[in-house]
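Of the protein chains in this complex, one is absent; all others appear in place.
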Amino acid sequence: MADRVEPAVLDVSHLPTVLFGIRSMTWWGIMGMMAIEGTVFLLTIATYFYLHSRSVEWPPHRDPPDLFWGTLNLCIFVLSVIPNEWYRRRARKGDTSAVRIGLVILSLVGILNVIVRGFELRHLNTDWSIDAYGSAVWMLMGLHVTHLLTDLVDTIVLTVLFFMPGLIEGKRFMDASENADYWYFVVASWIPIYLVIYWAPRWLHA
Amino acid sequence: MSTTTTPLTEAERKQAAQLERVWKEPSGFLGWFKVVHHTTIGKRYMVTAGVFFLLAGLLAGVMRLQLAFPEAHILSPDQYDQVFTMHGTTMMFLFAVPMMFEALSIYFVPLMVGTRNIAFPRLNAYSYYLYVCGGIMLWVAFFCNTGADRGWFAYVPLSGPDYGPGKRPDFWAQMITFTEVSALAVAVETIVTVFRLRAPGMSLNRIPIFVWGQVITSFMVIFGLPGVVLSSTMLLLDRTASTQFFNPAVGGDVLLYQHLFWWFGHPEVYIIFIPGAAIVSTIVTTFSRRHMFGYLIVVLSLVSTGFLAFGLWVHHMFATGIPQIAEAYFTAASMMIAIPTGAQIFCWITTLWSGKIVLRTPLWWVLGFFFTFIMGGMTGIFVASVPVDLQVHDTYFVVAHFHYVLIGGAVFPLFAGFTYWFPKLTGRMLSEVLGQVSFWLFFVGFQITFFPMHLVGLRGMPRRVYTYPSNMGWTHLNQVESAGYILLFLAVCVFLANVIRSKRHGALAGPNPWNAGTLEWATTSPPPSYNFLHLPTVNGREALWDAAPNQPVVTGLDEDTRSFLLTRTLDAEPDGKDEFPEPTAWPFLAAMATTAAFIGSIFTPWGITIGAIPIAITMIGWFWPKREPAERRRSREIWQTE
Partner (left out) sequence: MNLLAAVPGFTGNQTALSPVGPGAAHIEHTFSLIFWITSTVWLLVLTAVVIAVYRRRYTLEQMPPPERTTEASDRFAARAVGVSMGITVLLLFIMLISSFRTGHAIGTMNSEPQPLTIDVYGHQWWWEVRYPNPVPANIVETANEIHVPVGVPVHIHGTSRDVIHSFWAPNIQGKRDLMPGYDTDLMLQVDQPGYWRGQCAEFCGLQHAHMAFYIIAQPKDEFEHWLTAQAQSAPVPSDAQTQHGQQVFLTHGCVLCHTIGGTTAASRVGPDLTHLASRSTIAAGTLPNTTGNLAGWILNAQSIKPGARMPPNQLFGTDLQDLLAYLETLK
């Protein structure tokens, strides 16, 4: 390399700057978070069943959690997938008004979930300090509540941002798409936790 | 030794000045809190982890003093329990992982893959502030006589509400929370950097082994840390919120704690070792002057070690009386993990055998690694066998084993790596003479200190004892071990003297003093705040050795913003562009809010619930966009085509 040769170039000026899914940085961040939190959930579920294996009666000396509120929340979560998927797809097209509607709907849904969650917590039929069963049930609930609340705050903030035209740009649509992915995580993680908290004691009662 | 740099053309000088303007890191006191560049944060991690290493090392000296004389009264049992716990806890959580994984990953991975910053730079800054706050919290507690004192793994019920009064285990458990968030953040950043920000041409089979090591470590962090997240959270809840996870009287289980902890604890030691092995691959390559033999074998070995590490955890619990079939499985798995490690060792030896060996200080440290780590691996076979383990578990034999594998497998490579990369960090070479002196002092001192521990353990000395009777026959061995510490102490002093002196007066290094092959050597020493004047493309595994005569450079990124290139995961073909954030203080503010919440929750359950509010506020501030950059980006947007 003795002479000064003009280096050959690889020109990337035509590449897109607004990318979705696996091509977006935020997607990878959310996936990383899902891997971490998913492992936490899995280990907590494993803890629940481990403690069950060390017990004679399950739940010990009381009724399992009441089915109604938890199942209601499950239904709300499952139904929310429809607006969630709709606005996620519209976000990839840059459809501002659709995303606005979608975010408002998901914010309201989230608030509804939180209210129902409040009722759930009052009908678990156990306290966390009585025994290990109670502690395990409340731990599972507590983890999910944390994600529910975090997602709700995220969604509300994003909704506000989408009503501020000066701040709307491609990045916001990427954020909206990923916000929908996070909601999927909240919904998907609820299904096994719901089954464990509400149905495992009924199925294991033998 | 240094390669000559071709002088810049006029155009290049202009470009450098423009990049300098755009990528400038903030200066001054307030600027310290706004930094987002990975090399700066990486250096902070190195210094902080280094300080914790020294502190924990001093504690070791105090322990060796107490143990040098039977029934000594230099430390009370309470003080000794705090000292040995703080030694282990600091070394594992505040030095080993932050240094081997976070510091090295943050500083070197973006450079080695050829990009301008690490993914999620603000998260990176946040992770540092959390780490340092957690460490400071633990040590302030220690200085207030509330130091952790239940061993670095703090088993229940000893650490639980009934037998661990006061706040000591609470500080321990919450320190874990700080450092775990920090490590998890860096793990995600590393994976994303390596999977999306590599230089064009750096397909998967051209990724440097060091980078592979850090990626694999990142995955281990992601799947392993949740174990200790749960065990420490459950411990805190049992102690502060009356949960009953570990109370056998009401259905809790003391072994639950051990399972959750060791689910993390075993991968943890590989999280510490794999970066060490990755450094060894780097040093062996450069100082044998040839490509690593068996690149695929080495990478697959690292991957399989990462997987297998998750299947071994019960070998820390052999003495609890597990069923025979479990014993058999975990013995077999614990022995089998020697196979991929052996594969790496044999590849290293064949690379050395067929290369041209340049014996400099970094390679001496690697030779010390071979001697020490392999011996540790051999004693690992002893502890992998259940019956033998039942005789050596919780004795000084196992103390010897893990110091041989951890110091041999991580600290020796760390010294090697530090000597190797010091010129890149500072622009100057370390003194070769002082390097040799510190190596030999450390190597000999290490053997004198730790080898006798095998013997005294086999003679019946359990671990974590603050003293021992004079008639057990352990006195002389303990005194030899304590004498060895003096050499280790001197070695570290000489090393520090070398660092301090060489920073000012060391020989100037130039960009590539070792004529090495990876991309961090393709820029100035130290690198500018924009890393590379020209973003490189890559033609082979050792980017600089395999470069084509006219290897292309990347153009077309915006020159007036912190623009960066995204490439595809498998083949590193250019895929898109994005923008790194400007320096900002929000990560610092969010970290302060988080620190307040975490520390508050040790004292009251409202700590988390009320503390969540400032955290939310600072995080919203962090993500809230600014009008002017948003408008600029909107005007230049190119949407992906479906």
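Lettered A and B in written order, each chain numbered from 1.
In the analysis below, contacts are C-beta pairs under 8 Å (C-beta built on N, C-alpha and C of every residue); 3 or more make two chains touch, one makes a residue touch a chain.
Since this is a predicted model, take the numbers as computed values, not measurements.
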Seminar exercise, completed: The chain left out of view makes contact with B
Seminar exercise, completed: Among B:I339, B:L508, B:A548 or B:L570, contact with the omitted chain is made only by B:I339
Problem set entry | Identified contact with the non-displayed chain, of B:D253, B:E268, B:E481 or B:E520 | B:D253
Exercise. Which one, B:E25, B:D394 or B:D571, makes contact with the chain that was left out?
Worked result: B:D394
For this session: Return the single residue from B:V47, B:L359 or B:A548 that touches the missing chain.
Result: B:L359
For this session: Sort through B:F371, B:W622 or B:W639 and give me the one touching the missing partner chain.
Result: B:F371
For this session: For the chain that got dropped from the picture, name the residues of subunit B it touches.
Result: 1, 76-78, 81, 150-151, 155, 157-158, 162-163, 248-249, 252-255, 288-291, 293-294, 297, 319-321, 324, 327-328, 331-332, 335-336, 338-339, 342-343, 345-347, 349-359, 363, 367, 370-371, 374-375, 378-379, 381-382, 384-395, 458-460, 462-469, 471-473, 513-515, 517, 542, 545
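Definition applied: only the chains that are shown with their structure count from here on.
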Exercise. Taking each chain's centre as its mean C-alpha position, how far apart are subunit A and subunit B in Å?
Worked result: 30
Problem set entry | Of subunit A, residues touching subunit B in the complex | 1, 4-5, 7-20, 22-23, 25, 28-29, 32-33, 35-36, 39-40, 43-44, 47, 50-51, 54-55, 60, 92, 94, 128-136, 138-139, 153, 157, 161, 166-172
Problem set entry | Residues of subunit B defined as touching subunit A within the complex | 6, 9, 119-120, 123, 184, 187-188, 191-192, 195-196, 200, 222-223, 225-227, 229-230, 234, 237-238, 241-245, 247, 250-253, 256, 259-260, 263, 534, 537, 549-557, 565-566, 569, 574-579, 616, 620, 623-625, 627, 630-631, 633-634, 636-642
